[in-house]
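Every protein chain except one is present and positioned as in the full complex.
Now for chain A:
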Amino acid sequence: MPAIRPASKRKPPPDGFEDIEEDLLIFGNKMKDAQNTPTDNIPKHQAQWPIFQISHQRSRYVYELYYEKEAISKALYDWLLKNGYADAMLIAKWKKQGYEKLCCLRCIQTKETNFNSTCVCRVPRAQLKEDQDVQCVSCGCRGCASTD
């Protein structure tokens, strides 16, 4: 874990951070709330779903600002990644074809599953049975295939 520097020694964030500061703060608060929610009566595998989901949303927010809306500068984007506001690995996947909507990295980690397959949320809606309602075990995703 990197050393936490005091505010006086910290470099200021790049320009444009003020524009998105508020939204990032909202995400941060949501994340804190999710972390502090007791998970006593939630099934064990579901305990981390909100964490994954908020992290996904925040990464998506940063990703869209930089790659789709082109609203933030390269410097700011790098700074955000460095400071943990977005998951660089996840964003790296989103840039690949077929992974545009990927929910989390765990869902494509085939080595962790019994039959070396990806998560059920990666299966396109069209290939599922009629009215089959899926929610994946690792992050609670309901389907993140690119064709959905």
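Methods note: contacts are C-beta pairs under 8 Å (C-beta built on N, C-alpha and C of every residue); 3 or more make two chains touch, one makes a residue touch a chain; residues count from 1.
Definition applied: contacts and distances are computed from a predicted model.
Chemist: Can you pick, from "Non-structural maintenance of chromosomes element 4", "Exosome complex component RRP41-like", "WW domain-containing protein" or "Vacuolar-sorting protein SNF8", the UniProt name of the chain not shown?
Modeler: The record names the chain that does not appear here as "WW domain-containing protein".
Chemist: Looking at the whole complex, which of A:K44, A:K69, A:K111 or A:K129 touches the chain that is not displayed?
Modeler: Here the residue in touch with the unshown chain is A:K69.
Chemist: Which parts of chain A are in contact with the chain that was left out?
Modeler: Per the touch rule, chain A residues meeting the hidden chain are 8-10, 12-13, 19-20, 22-23, 26, 36-38, 40-42, 49-50, 53, 56-57, 60-61, 64-65, 68-71, 101, 103, 121, 125, 140-145, 148.
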